[in-house]
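As you look at this complex, bear in mind that one protein chain is not there, while each of the others sits in place.
Chains: A and B, in written order; residue numbering restarts at 1 for each.
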Amino acid sequence: MALLDITDLEVSFGPHQALRGVSFSLDRGERLGIVGESGAGKSMAAFAIINLISDPGRISGGSVTFDGQRLDTMDTEALRTIRGNRIAMIFQDPMMTLNPVLTIGEQMTETLLAHRSMSMAEARRIAVEKLDLVAVPSPAARIDNYPHELSGGLRQRVVIAISLLCDPEIIIADEPTTALDVTIQAEIMALLMRLCDESDMGLVLITHDLAVVSESCQRLAVMYAGKIIEQGATDAILTAPRHPYTRGLIGALPQMNSRGGLLKQIRGSMPGIDDLPTGCAFHPRCDFAVDACRASVPPLEVHGAQAVACIRVGEIE
Amino acid sequence: MTPRAFAARFFRDPVAVCAALVLLSLIVMAVLAPFLAPQNPYDPMQIDIMDSELPPVWIDGGEERFLFGTDTQGRGILSTVMYGMGVSLLIGLGAVAVQAFLGITFGLLAGYYGGWIDSFLMRLADIQLSLSTLMVAIIALAIFQAALGPGAYADLALYMLILVIGIAEWPQYARTVRANVQVEKKKEYVDAARLTGMPSARIMLRHILPNTLTPLLVISTIQVANAIVSEAALSFLGLGMPVNRPSLGSLIRSGFENVFSGQWWITAIPAVVLVVLILAINLLGDWLRDTLNPKLYKGR
Partner (left out) sequence: MHLLAFLMRRLVQAAIVMLVISVIGFSIQSNLGDPLRELVGQSVSEAERQLLRDELGLNDPFWTQYFRFLGNAVQGDLGTSYFFKKPALEVILDKFPATFELVLVASVMIVTLAVPIGIYAALKPESWGARILMTTSIIGISVPVFLTAILLISVFSVGLGWLPSFGRGDTVMLPWGWETGLLTLDGWEHLILPSISLASIMLPLFIRLIRAEMMETMRTEYVRFAWAKGIAPRRVWLTHAFRNTLLPVITVGGVQIGTLIAYTILTETVFQWPGMGFLFLEAINRVDTPLIIAYIIVVGLIFVVVNTIVDLIYTLVNPMMKLPGAAA
């Protein structure tokens, strides 16, 4: 059994479903990219793993199993021993993630002290060590800085260092580079990859950037309107996407397209969770839609190297 | 929010509906006091000293002519309260009108012109806010009273109260308007309006003011309640409305001595009405703020 196993996970906000039955799994040391437009539910899926959905949302169905334990039904106190300890998270915007009134050191040592019994001096030593690991210059001095004294890129390194503190088995990174300067994005991704390789950590990378996934993750899941519509080995999907939406996404990507060719845009926009169409949620935007697409929600089924949620997958190749 | 959605939310909230009903009936009672009140308590022909200090009807010794009893002069409490509420509301609304006028004017000037006008007005607002309305009003009115003598002061008290409470609270409006103007100023339509040669005052009023109406409405509701409380406090201290034209605050003051000798109703009835009035306005203000959720100016 995989280290992390998510089955038919549903998250609801009142009457509306933000996640409509999402399943994926992650083996020890494996890297999975979850891709989709904003609002597709990728962040929701990330937070649902550690059962941290903000009100009024809640997990309304399915299961999250980590190392044999059900996280979706676990009580908060037990969850606390997992969060930040065995599964750590990196948030999107480092400007907002760090508490403005606490020093870097306070925000690091508190994490260690929450999960390990050790002295403050020991915790500080490990914190400095991790800051060094993520290439924060002069970590022994930086540790007493407040977040506002650091640049955005440096802050995200601090956030990564915080996620590494307890040597977690899985890191969930929610768009870790989106809020950063383009020049820093690549550096941060490279750092994250190096750290995963060095300590055999699993990674769930949430991003809207297919290019980032192609360079970093073995497996890829494409989300659309609260569902995974295509999942499989990254290479297989990038070379031969089978769902019309994935094909559209890859078609809209400059470097994936043939040089000089026109970029294809997917017409229309993704529906919100409160006005989902019947059947396949993508059918209003799909060039291949037929009446059957409007009738029922297509299941995610294995077709060759990947799993695809499209009833016309065999016909449109 | 459309007016229809607004109304729908309003009628779904029993607290808001109750508060509005109570407020409406109180206002009607105050405005129509000359027609609705059982007597005109300030017409010497209609009061009789023999009726003095009668308790409310539900207490032994009470008479049906006076639902809430009478005061030491034989005036019916129901009548004095209806008239007094009118005075309180008049001062509350008048003071808020002054606040809004000064605040919106200064806020527009500060936000639109910026520079030294802005820094001067905002420093002034800082200082004024830190000095507390009530304190400024007490001192100002105390000085006026001392300078004019109690007799002459009594005639002017109504205008003094409106002006002093009005002037003391303009920064609330000014800051909100200024913040909104600064946001709106960056938008293209203001530039466009300027390019078409519209004078700057017209640009501000025609385009910026409608956009700030929601926060101003929310502020005004709470400010009316605050102004009425301030007026009541000042009158209670003897710095406000005189006994021959009392507000709710002066009525409470005039009955205060009698609390200890047992005629509690002379103070209690106007006090309850004052609290109900303020509570109704505050509940409505809270509801408006939660419903419309405008960006209010916060902090310094």
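One rule holds in what follows: contacts are C-beta pairs under 8 Å (C-beta built on N, C-alpha and C of every residue); 3 or more make two chains touch, one makes a residue touch a chain.
On a predicted model such as this, the values are computed, not experimentally measured, just so you know.
Asks: In the whole complex, not just what's shown, which of A:89, A:195, A:280 or A:293 touches the removed chain?
Replies: A:89
Asks: Using the touch definition up top, pick the residue from B:17, B:143, B:192 or B:243 that touches the left-out chain.
Replies: Spelled out, the listed residue whose C-beta touches the missing chain is B:143.
Asks: If the hidden chain were put back, which residues of chain A would touch it?
Replies: Touching the chain left out of view, chain A contributes residues 50, 52, 54, 76, 79-85, 88-89, 91, 93, 96-103, 110-111, 114-115, 141, 145-146, 148-149, 159, 162.
Asks: Could you please point out the chain B residues that touch the chain left off the display?
Replies: 123, 126-127, 129-135, 138-139, 142-143, 145-147, 225, 229, 232-233, 236-239, 252, 256, 259-260, 264, 267, 271, 274-275, 278-279, 282-283, 286, 298-300
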